[in-house]
Every structure is written in structure tokens, then in C-alpha cells.
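First the structure, in the form of C-alpha cells, and then the observations on it.
A single protein chain has been omitted; all remaining protein chains appear in their positions.
Labels run A and B following the written order; every chain starts at residue 1.
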Amino acid sequence: MRVVWAFLRRTGTALLVLFGVSILIFVIARVIPGDPARVALGPNATADQVAALRLALRLDDPVPLQYLHYMAGLVRGDLGISLYTNRPVTTDIAQFLPASLELIFTAGLLMVAIGLPLGIIAARFRGRWPDHVVRVVSLTGVSAPSFVWAVAFMLIFGYWLKWFPISQRLHDSFQVAPVTGFLLIDTLLAGDGAAWRDAARHLVLPAFALALAGIGQAARLTRANMIETYDRPYIEMARAFGFAPGRIARRYAFRPSLIPSLTIIGLDFAAMLGSAFLVEQVFGWPGLSRYGVQVILRKDLNAIVGTVLVIAAMFILVNIIVDLLTVLFNPRIRLAKGGKA
Amino acid sequence: MRRALHILAANPLTLTGAVLVLLVVLAALLADVVAPYPEHAGAVVDFLNFNKPPSAEHLFGTDLVGRDLFSRVLFAYRISLLLGVVVLVISVPVGVTLGLMAGYLGGRREYVLMRITDVFLSIPPLVLAMSIMGVLPPTLLNGMLAVTAMWWPWYTRLVYNIVRGEKVEGYVLAAEIIGASKWHIMFREILPNCVPAVVTKITLDFGFVILIVSSLSFLGLGVQPPTPDLGSMVAEGARYLPDSWWLAVFPGLAILVAVFGFNLVGDGLRDILGAEQ
Partner (left out) sequence: MTLLSIRDLKLTFRLWSGPVEVLHGISLAIGKGERVALVGESGSGKSVTARIILGLLQEQRNARISGTVEFEGRDLARLSARERMSMRGRAMSMIFQDPTSSLNPVYRIGPQFREVLDRGSPGISAAEARARAAQMLAEVSIREPDRVLDSYPFQLSGGMNQRVMIAMALANRPALLLADEPGTALDVTVQAQTLDLMRGLVADHGTAVLFISHNLGVVREFADRTYVIYRGRIVESGPTAAVFGDPRHAYTRALMAAQPRLTGGGLPDIPERDPAFDAPAIHHAAGGAA
């Protein structure tokens, strides 16, 4: 029961933080110098048109009042109209978000599936060549922004080797009915194997470019935590009992050290929500991030606030999930708070 | 200090990092002297030599208006490092002070400060800086402001966590018993214990600031042309792949080299400072 309480408390704090985010981002968006209505309508608009838009956007109201009005809409699930697309911001987000999520989930999966094993190997061979190799590889991964990797991958594996496509999510010859918006799932639902493969091939380069920094972080962190765990008495006991090194690495060093790693891996995963902006830009990936850049450049107020709020909400959600996983993986917290023992 | 040098000498990776950092800093400081075409840092046009692949005359090739890419990279380093210094010079003292206050003073101040920190930390760093840059005119000063605004909470969080551990240590209690002032305890007693972690983070962050600033300008939200900037150079070059590959590759490589250097040093520093505790 106390686990449930802890979860509720955590969610409560998260909502409070999200509320803070909405104020912060709203304030940032309203300090715009110049007239957003004028910017949106362009230099050829008449003064009447500008005044009409100002009225529609309630730009002449005091900022707190504008905020209240915005929040009232938010509660009803209305984020306003985008000046860039002339559609409700919610419609835009619903259209672009799945592509971003598909990319981010894939990259997150790569981060865990490659980063953790690299860290384990480095820790087991501490101070020897596999450790040095992993260290250099992971440091290189975190040392360039994802757009540099994106450009490099595009050039090498796209243009030169021609192994993978370099833009969009799917070749034009495929028609897939959008159900979830995740192409890997929609193509499966349509039973179209060729389209699935094509979608997967389109994902490879952007996902790797996005994941590289995370892979490096995850590897470094796992290594550090494993090494700390290797100094614990129960590892020595496992050695004294003659357990094989591989078994010790898996059951005695990895599992306990996973708990502190989880938090940071969650943070890295959430940071991809930001880096995705860069990767989507390079690969022309039709996701939320590309939309975000467009609306920021066009000073599209409602769309900026909406996009940032959605990203922050996902960011916070990821953190809550990570906290829950930490509790599940750590029997000490689970049992102490669960009152089962 | 001698010990630190000893460890440095014994660790080739850290040494490599130190050399890279030194090279980057020298390149930035001496850009006017070292750059073969210092005037190419500005809005110069040389149509006779436009879009040339790397050669002995132009190590990194030339851009679409004929400017020497190598010279522009050197001047771009200057901007990146300047931004890094300014961002950290402002955000570290602010973040550290707030962290000390939240951790040591406790109570309502702790709650409010840490929730505000949470708010800032709940928006992916790049997204926050983007939103700020998006609404402000894209000048160098605004770029610094935007990145600074997202940077201080990390130091607040870091210091806060350390202070919470140190607060119950004997030396703090002793200082309280002899009646030392709160400010004395925070800055004279507790702060020195945060220094190793903060210094390590500063070194690593130098690389990250370069990453974020270049990311902003890559999206067209940072330093504007003709000021040379690594991020916008990559963005520009990416449009002319694969034929004019050098336009994107060398500025990208320049980012990698600088950040890699700072990361190696930061990593080594963590070992050294950690070992001395």
C-alpha cells in the first residue's frame, strides 16, 4: 500500500512541477519583442488583420489573464490554434509525436542493448585493453552533438556506402494506413513485410545517431557502478565460493549496480527528447521536433508552449517510470515501503 | 599537485586530453596569428576560390563564397570558448550558492528552491534554450543568457546533494556549537567539500556548453552569420552533402576534438580528485 502512496506523492509533485513548467514557458513565450501577430501574418497584412488576430489571441490582456485563459483551455484539452499550420495545436502534436516517439524509443532500446553490455565488459576487464577501448569509444560518443553523428552517418552509410536511406520514414511506393502512427507497428498491422523492412531501414541511421551519446553514457556509468559493486564484500564471498567470473559479473555485480544506473539511463533517455530535434532536422524526419523548430522560428506562440509542455510532460513521465523501476528492482526499498516483511 | 602530475603522466588518455584542450585554447587565443587567412572570419568573398576541396593552401578546403574553412574553424573556437567561459562564470556561482542555501538552510526555502530547480530540470536542456532563443533576437549575448538560464540548476542539484550529506558531519556540528554564522558555515566549512565535485563538473561542462551552443546555432537559433560558428557551419555544409563533404566534416570534427579533450581531462580529474578524498 505504501508503494501506492509513494507513487501518488511522486505523481503529485510531478504535476506541481509541470504546472511550474507551464508558467515558465508561458512567460518566456510572452516576453517576445515585437508583435507576434504581425510576425505571424507577415509584412503584407493590413493593420485591421493584425488587430483582429491580436484580439483572437487575447494579446492585449495582461499576461496573468492570458495565462489563466490558456490554462482553462488546457484543462479542456485545447492548446489553441497554431499560427503556422492554422490547425489546433493538439492536432499538429498528435500528427507529429508518434514519429518522434518511434525514433526515441528505438534509440533508447539501442542505448540499453549496447551501452550496458559495453559497460559490463569494461568493468570485468578493468585496466586492460577492452576497458580502454570501451572508454575511448564511449567518450567519443558523448563528445559530439547528435547532429554531427547524424551528418557523419548520412555521409558514410547513406551517400558513400549506400547501405541505408537518408531521409523520411518510408519509401513513397509504400502506402500504410496510419493506426498508431508507429510505422513499425502499422506496417505489421497491415501485414506488409516489405514495408516493415523499409521502415526499419529508414530508422537505422537516425536512431544510431541519436543513441550514440546515450550508449557512451550508459557504458561509462555501468562500468563505474559495476566497479564500485566489485569492491563489495558479497563479491569477495562469491569469489571465495568459486563462482565463475561470468556468473559473478551477471548475478553479483550487474544486478545490484543496475539500480543506480537506471536513474541516469532514464535521464539520458529523456535527454533524447531534446537531441531528437537535431537528428530529425538532418534526416528530414517528420516528427515533433522538426515541427518545434519550425514554430520557434515563426514565433508561433501557442505551438511553442504546447510543444514544450508535451515534451516536459513526457520527460517527467519517463522520470516517474524510472523511479518506479528503481523501486521494483531494489527489494530493500520495495519491502521496506511495502510493509510485506 | 605533484601527485596530480604523477597520475597525469601515468594516464595517457588524460594527457592526450590535456594536450587537445591546450591546442584548442591556443588556437582560439592566437587565431589572428595562426589562421592563414584571418580576414576570412568576417563577411569576405573570394569567388575565385569558392568551394574548393582540402589542399595545401586551404587545409580544410573553402566554403561557398571562397573563405578558408581552417581559418574560420579557429575563429569559431574563439566564440565557443568565450561562450563556455561566460556561461560557467555566471551559472556556477549562482547554482552553487542556491544549492548551499537549499541544502543547509532547509525548511521552506529548501522546498521552494528545489521545486524551482525541478521545473528547470524538467525541460530537456536543449528545448529550454531553444525556446528562449526562439523568442529573443539571435545575438551572442542572448545566446549566453539562454544557455546560462538552463545551466545553473545542475549545479544547484549537485551541491544540494553534497550539502545534505555534509550537514550532519561532525565538523558542521562543531562549527554550529561554537556559534559560527550560517554564512560562515556554508561558505567556509561546507563549500570546500563541494569543490572537487564542482571542479570536475566544470571541466566536463565546458565540453557540454560547446555541444549545446553548437546545437543551437545548428538549428539557426544561435550565433548569426557572418560570425563563424561550428554548429552553423555544419548545418550549412550538411546541405551540400555528399559533394562538398568538407564543409560539414571539418567543423564537425572540430567540435568532436574540443569536446573530447575536455571530457578526457574531466574524466581524469575525477579520478585524481576522487582518489585524494
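By our rule, contacts are C-beta pairs under 8 Å (C-beta built on N, C-alpha and C of every residue); 3 or more make two chains touch, one makes a residue touch a chain.
In this text, all values refer to a predicted model and were calculated from it rather than measured experimentally.
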Hidden partner chain, residues of chain A it touches: 127, 232-234, 236-244, 247, 251-252, 255-256, 259, 329-332, 335, 341
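Here is the rule we go by: only the chains that are shown with their structure count from here on.
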Rounded Å distance between chain A and chain B, as computed from the means of their C-alpha atoms: 22
In the complex, chain A residues that touch chain B: 13, 16-18, 20-21, 24-25, 28-29, 31-33, 132, 135-136, 139-140, 142-145, 147-148, 151-152, 154-155, 159-160, 270-271, 273-275, 277-278, 281-282, 292-293, 296-297, 299, 304, 308, 311-312, 315-316, 319
Touch list for chain B against partner chain A, complex: 13, 115-116, 118-120, 122-128, 130-137, 207, 211-212, 214-215, 218-221, 231, 234-235, 237-238, 241-242, 245, 248-249, 252, 255-256, 259-260, 263-264, 267
